[in-house]
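Every protein chain but one is kept in place in this view of the complex.
Let's turn to chain A:
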Amino acid sequence: MTAASQDQPKIRIRGLKKSFGDNHVLNGVDLDIAKGESLVIIGGSGSGKSVLLKCILGLLPPDAGSILIDGKETVGLRGAALDEMRSHIGMLFQNAALFDSLPVWQNVAFVPLEHERMSRKEARDLALERLADVGLDAEVADLSPAELSGGMRKRVGLARAIAVRPEILFFDEPTTGLDPIMGDLIDRLIRQCVTDLGATGLTITHDMDSARRISDRIAMLYKGEIVWQGPMDAIEREGNAFVEQFVAGEIDGPIQVAQ
């Protein structure tokens, strides 16, 4: 590996803009995510966190700007090239987004079953292995997603996201809707997955406890721009007004709250 590719960030975002009509959701986001780090983006509801994630995944086309993954431009990719890019990314959705029509193990082994033509036996073994990685035993494998509790759904969603050993992992509000203990468990699993896989993690959340547990570095998104970024331990001493208000959870401050 040359020195240049070591310095090159895994994901580099420059001047990313996205509007829906008159609603300017992203106003020029600049962000670098280094290989193997776990970055957490914090921000209030409607700050554009989800839209940012969807732009990187190619689910929404940005209006302007560039997104480089491993130095390659991904904005404007189509068809097979876009699928190829996505095959390196695993995503845990907010409510897990498991396919209701498939039992748990087929959810986890979806890509090997549908795209890699893996035999059902092998795919099932793989699914059981991944379920074990997230602390679920074989009994869950044949249940339908509707039979699972919220925490279990998240864990199955995580197992599906890591099934094909992606280089990049996205987590959309991983602890929303979970009790604090289950939230802690999910955070630990996320941290463990990122470390074990050597993957680059990107989490969006508004849960500060969760952000503390997951992150190497934190960035704050407000009104479609990154207003602060830095290592987790700097968050208290840096004295950024936006971050202070968000962490303290106060109404008064530079962040405007619709009342």
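We adopt the following convention: a contact is a pair of C-beta atoms (placed from the backbone, for glycine too) under 8 Å apart; a residue touches a chain by one contact, two chains touch by 3 or more; residues count from 1.
In the analysis below, contacts and distances are computed from a predicted model.
Only one of "Probable tRNA sulfurtransferase", "ABC transporter permease", "Putative alkaline shock family protein YloU" or "Septum site-determining protein MinD" fits the UniProt record of the hidden chain, and that name is "ABC transporter permease".
Among the residues A:Ser87, A:Ser119, A:Gln192 or A:Gln256, only A:Ser87 touches the chain that is left out of the figure. Residue in contact with the omitted chain (choice from A:Ala97, A:Leu143 or A:Met232): A:Ala97.
By the touch rule set out above, chain A reaches the unshown chain at residues 54, 57-59, 83-84, 86-87, 89-91, 93-95, 97-101, 110-111, 114-115, 160.
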